[in-house]
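Now for chain A:
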Amino acid sequence: MQAQAPSPVATAAASLSGGTEVAPALAAARLALSRDLTLAFRKRGQLIQPLAFFALVTMLFPLAVSPELSRLRAIAPGVLWVAALLASLLALEFLFRDDAYDGTLEQYALSGQSLTWLLFAKTAAHWLLTGLPLALMAPLAAMSLGVAAAAVPGIVLVMVVGTVALSLIGAIGAALTLGMKRSGALLALLTLPLSLPVLIYGARATELAIGGTSFIAPLELLAALAVLAVTLAPLAAAAAVRISLE
Partner candidate 1 sequence: MRWTWFHRLASPPYLYALAARLTPWFAWPAALLILGGLYAGLVLAPPDYQQGEGFRIIYVHVPSAWMSLMVYVTMGVAAAVGLIWRMKVAHAVAASCAPIGASFTVAALVTGSLWGKPMWGTYWVWDPRLTSELILLFLYLGFMGLRAGFDDTQRADRSAALLAIVGMVNVPIIHYSVIWWNSLHQGPSVMRLGKPTMPPAMLVPLLVLLLGFTLFFAAVLLVRVRAEILQRERAARWIGETLRA
Partner candidate 2 sequence: MSAFLDMGGYAAFVWPAYLVTLAVLVLNIIWARKSLARALQAARRRTAAAGEDS
């Protein structure tokens, strides 16, 4: 299956000699992105799992707490963010696993292209496949918890920004635990403490959005975290992948 996918590095080199205007690192990153998306769509079953998990966790709360919508509405922001955090943690296992097994990551590291950009592209693909669907599904879960439909755009916006940060922070943890046999609990132990600020600002912004008031202040803080993660996390992930290949 892997063999049929175009090697981004080789194609990037080819497109370079063809005289494209795009910087080589960006070209390679774009190809890595499209490769990951192509591969993912061949294994659609894997994509459903985090979403199903998210829905399942959300469903636990009415059963465990109370079916009263007024009570559920009060805890809805917390439920949504805890479920999103756990679902994105679950999805992290797929981020680098296959590429570490079949040597693609090693090829990336040896390709001479910027590993930081290639990993950024991989994480972006991962976010498109898990973070974005989670954000789009969040309103459904929210409405099942008694949240008014008017809050939907706000919830989606906050979730989109928050899941970007979560995917990138998670990429560091996934890269650090590469090659470990039983990394599940450790991955959670590494990633969750670092994700707490995202949880705090995300849940607060969602709470305000559900209440129908301005949620711009926590959203700005959340966006600042996302920007910081975009700039620093790929660097850290690339360093971690290099360490794992030494």
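Here is the rule we use: contacts are C-beta pairs under 8 Å (C-beta built on N, C-alpha and C of every residue); 3 or more make two chains touch, one makes a residue touch a chain; residues count from 1.
The candidates were selected such that all candidates are chains of the complex that A comes from, given by their letters.
Here the structure is a predicted model, which is why all the values come from computation and not from measurement.
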item	value
Given options 1 or 2, the chain of this complex that touches chain A	1
Residue ranges of chain A in contact with candidate 1 within the complex	172, 176-177, 180, 183, 186, 189-190, 192-194, 196-197, 200-201, 204, 221, 225, 228, 232, 236, 239-240, 243-244, 246
